[in-house]
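Note that one protein chain of the assembly has been removed; the remaining protein chains are unaltered in position.
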Amino acid sequence: MISRRQAQIIGLVVAVIVLAVLLVLPHQTGTTSTLRWAQVLYIGIAAMGLNLLTGYNGQVSIGHGAFFGVGAYTTALLMHNEGWQFLPTLVVAAPVCFLVGVVVGFPALRVKGLYLALVTLGLAVLFPDLTKRFVHATGGTNLVSLTRAELAPPAWVPLWVSGEGRDDQWAYYVTLGAAIVLVIAAVIIVRSRFGRALIAVRDHEAAAETVGINVAQVKVLAFAVSALYAGIAGSCAVLVTHIANAEKVNTFQLSIEFLVAVVIGGTATVIGPLLGAWIVVFLQHYISDDLPNHVSSLGPLKRVLGEPAASPAIFGILLILFVYVLPDGVVGGARRLYARLTRSRRTRAPAVPPSPTPLTT
Amino acid sequence: MDFSLFFSQLMGGIGNGAVYASLALALVLIFRTTGILNFAQGEMALYSTYLFWYFTQRSVPVLLAILITMVISFIGGALIERVIIRPVEDKSPLVIVIVTIGLFLALNSIVQVQFGADIKTGLPRFYAATTWRPGNVQISADTLVLVAMLAIVCLLLYVLFQHTKVGLAMRAVSSNAESSRLSGIPVGNVLMLGWGLAAALGALAGVLIIPQLGLEASAMQSILFYSFAAAALGGFDSPVGAVVGGIIVGVAQALATQYVHFLDGITLIVPFGIILVVLMVRPQGLFGTKRVERV
Partner (left out) sequence: MNQPHRARRVLVFIAVLALVGAACGSSRKSGGGGSTTTVAGGGGGAAVSDADCPPGQGSVGVNGDTITIGTSLPQSGVYAAFTAILNGEKSYFDYINAQGGVEIPAGSGTKYKIKLVDKDDAYDAAKTVTNVNSLINDSKVFSLFNVVGTKNNLAIRDTVSTDCVPDLLIASGAVQWGNPKFPWLIGSELVPYPLEVQTFVNYLKQKKPDATIAVLAAADDFGQSYVDTLNELVKGSSMKVVQVQHYDPESTDPAAVKPQVTSLAATHADAFLLAATLLGCPNALNAMGDAGWKPIVYMSGTCVSKVLFTLAGNNANGVLSVTPLMDPANPANDSNAAMQLYKSSVKQYAPKADTTDGIVGYGWTTAALFVKILSLSPKVDRVAVMNAAHALPSVKDIGLQIPAATWTTGPNDNFIGETFQMITYSVSAGHSESVGDLIDDNGKTADLSPKSLLNS
């Protein structure tokens, strides 16, 4: 049996250890692994933002790939066409994405639940078409491909290596920095009055209105903040992948990936989605790269599992099994474990509501 | 103004819209009976169509093959509900969405692994695929058959829900599962029935529309958004709404392509805009039932 204080100290120690590991990671592993962790971080950032909107505020969006794209294109075009350094582009990308989120948030006030999810899906499908019409970048396509020179970090930035590999480590540390800042920001938001308003609006909109919460403002701001997170994630992704691109299939898949990360990680906390992102990225990597090698020695039926065309099926099935076992995500499962260990019964408001949410209409 | 061109575009739009409406009907059926948005509906219909292709490749007569496929799909749909959806039905809607997404990924991939990723030809119709051109206005047999099927299905669904005990049970379960259980309605069986029917309907839709689309793994994904849009526009619990919604979306696309040139390449904005405006004015869709929030 552990006391609450002891559990908090354990949590803090774990957080410090994780942070320390993340800080020295590029020094200990190669480029491929560093960039994969950077991918975990930027997907985690977007998922955190989506969680604020969907988990804490109950508005389901399957269109956050579009906001991600807005951030990515803003950064990529400024760096490619105007020669900007990366960090200044965030100064432009962040407010732009915030504003786009506001613009999307307003119509969302009238459209609820399932219908909102579909309208956001429309965004994810429309965004690539818009880029194809208005962006003519690398090779005249809507792809913006950045050169090593454009991606290189400023000379004064201290990194583990010099020369080859600098831009990958720069991409990693920028993304890590953004993730840390945004985690802290999310914690502050959630603990603020605004955070409580988010939950109140989600749980019972009419009641929230009667206690003086400006429901419209809360819901629009929720969209805006989540769009901001997704946009910054997109900007970081430009450094990691070296490109900004938009195709219907990709934008849709990104939107789904964020949602999956949120649910797998658990909607109850701020960092749950980061865990979810880690699972999603590494699971996909394992299925496409490692699994074929592991099953190749088994019989021909098993070898089917290693076929590239089968990897979405394996992922999908594992996803389904995962939510059977842990329907409230890793964090939810951890909490239940924690409650059992500390054997205390607190009446803390669950972040995931017990009754069906507006999604049923 | 060239009227024959206008009517050709109109008929073409109706034809496209009927395609969207077919899948939307299956979506609406599942929603109406279980309250779930099934992301995997298109892929379930796709798998059924591949089965149909498999049978016709082995010289099973077309109509018989359709029947067999629908029966197998019915059973498959019911099993999916029992085995895959039932464990999470009482969990948060987000979890249910994730499960249907997992199903979507899995089915699409299984189709490719089992049948191959190449485009299949030789998918037969049970009617001749002609196009008539009275007065220069194009009317295709595909469209007529599809619209007729949609009308018949809507009629059958209406009769089912309003005039049969089974339909009443389905309405009761989707409205309030707990009370239904207390009234002695076998909720589990009703849910399985709903999924089975939707799967069979999806199979019929697939068999009718995929000869026009071409049988390959991404066939349903192109129309996925449009079908969802059609269902949302019409109201998620209204079969008639799905048909009307689909037709509106199809016609809007066609007319925008013909008459609004500056939208060249981004005509998707038109149906998107229409849906947004309609939903803002009528949040439950054109024919949906309004959700009353009790304070």
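Each chain carries a letter (A and B) given by its place in the written order, and its residues are counted from 1.
The criterion applied here is as follows: contacts are C-beta pairs under 8 Å (C-beta built on N, C-alpha and C of every residue); 3 or more make two chains touch, one makes a residue touch a chain.
Note that the structure is predicted; figures quoted are calculated from it, not measured.
Chemist: Considering the whole complex, which of A:139, A:158 or A:299 touches the chain not shown?
Modeler: Within the whole complex, the residue contacting the unshown chain is A:139.
Chemist: Return the single residue from A:154, A:212 or A:299 that touches the missing chain.
Modeler: A:154
Chemist: With the full complex in mind, choose from A:7, A:215 or A:243 the residue touching the hidden chain.
Modeler: A:243
Chemist: Take the complete complex as the reference. Which residues in chain B touch the chain that isn't displayed?
Modeler: 2, 5, 8-9, 12-13, 15-16, 19-20, 109, 112, 117-119, 121-122, 131, 133, 136, 138, 140, 212-214, 216-219, 221-223, 226, 250, 253-255, 257-258, 264-265, 268
Chemist: For chain A, which residues lie in contact with the unshown chain of the complex?
Modeler: 30-32, 35, 82-85, 87-88, 90-91, 94-95, 128-129, 132-133, 136-143, 145-150, 154, 164, 181, 188-189, 191-194, 237, 241-243, 245, 247-250, 288, 308-312
Operating definition for what follows: only the chains that are shown with their structure count from here on.
Chemist: Quick check: in the complex, which residue numbers of chain A touch chain B?
Modeler: Against chain B, chain A makes touches at 54-55, 60, 107, 110-112, 114-115, 117-119, 121-122, 125-126, 129-130, 132-133, 205-207, 249, 256, 259-260, 262-263, 267, 304, 307, 309-317, 319-320, 323-324, 327-328, 352-353, 356-357, 359-361.
Chemist: Which stretch or stretches of chain B touch chain A in the complex?
Modeler: Within the complex, chain B touches chain A at residues 31, 35, 37, 84, 87-88, 91-95, 97-99, 101-110, 112-113, 117, 221, 225, 228-229, 231-232, 236, 265-266, 268-269, 272, 275-276, 279-281, 283-285, 291, 293, 295.
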